[in-house]
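Left out: one protein chain. Kept in place: all the others.
This part shows chain A:
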Amino acid sequence: MKHGVAFRKFSRSTSHRMLMLRNLVTSLFEHEQIKTTLPKARDTARLAEKIITLGKKGDRSAHARASAFLLKPEVLPKLFGTFASRYAERSGGYTRIHKFGNRPGDNAPVAILELVDNPKDLRWEITSRAIGREVLQEKLRAEKPLNLIKTGVHSTQNIIESEKKLEFGQNGLLRPKTRWNLQKMLRFRNQDAVSQLSRNVGNYIDHLMATPIAMKTLHDRERRKTAAGEFALRAGQTAPGDPRSVLDLSQGRLGIQRPRPTGPVLSASYIFGRKTKGR
């Protein structure tokens, strides 16, 4: 039985295990985002957060203990400088684990362990993409796709500021989960985080709007036609505005065949004519 045992053994001796975890923590501080197996990520996160607490303390004994633990002296100024200031207001929870499927060689569950609010923060990027896509879907309900592409979307900062103030349970433009992530992202950052986020969101909306046009250009250049007249969508992928479920779509002919959406969808065939009539 293994009820309530806190630590994993990793099939290694104590010294080996400790050194492996020290290496992982050092690498995490060096790169601020690492990919490893999920159990290793969980144990590393636990240790890394304790070392960051030492970094926040900053006294001589903390320096001694951190330098005894970490394996690269280059990481120490980062710990006592960058991380200490970054996490000054945050009480705990300095790391984040994203599950990322299974490794091909041994089918081990893999995770990406990162420090919160680092320059390559994954949740920040994915939240900005989610906000971009949802804002675009909302705009598509009111305007035609071509008009939207010509004018562009400029109200992202206002949207983000209004969504930031909403309480849990209130309705807004975004999905509840996306709004929750937005609020979490902006909680411990300074004021220019809002403008940064709105810029990211705007960039992604431009990217989404440019995709069907770029694909049409490529298609015209290569003069290749697919059976359905759509291209560059993976199995189960939907263009913005399409309400169909991924579980039905990804099964293809074996799944439930749903009719094509009647409303505005940001796809090439909708923008450049040949609107399908429930094919």
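What to note about this one:
We take it that contacts are C-beta pairs under 8 Å (C-beta built on N, C-alpha and C of every residue); 3 or more make two chains touch, one makes a residue touch a chain; residues count from 1.
Operating definition for what follows: contacts and distances are computed from a predicted model.
Not shown: a single chain whose UniProt protein name, out of "V-type proton ATPase subunit a", "glutathione transferase", "L antigen family member 3" or "Large ribosomal subunit protein bL32m", is "Large ribosomal subunit protein bL32m". Which of A:K40, A:R86 or A:R133 touches the hidden chain is settled by the complete complex: it is A:R133. For the options A:L197, A:A239 or A:I271, the residue in contact with the chain missing from this view is A:A239.
Not every partner is drawn; the one left out touches chain A at residues 98-101, 112, 120, 122, 125-126, 129-130, 132-134, 175, 177-178, 204, 234-240, 242, 245-247, 249-250.
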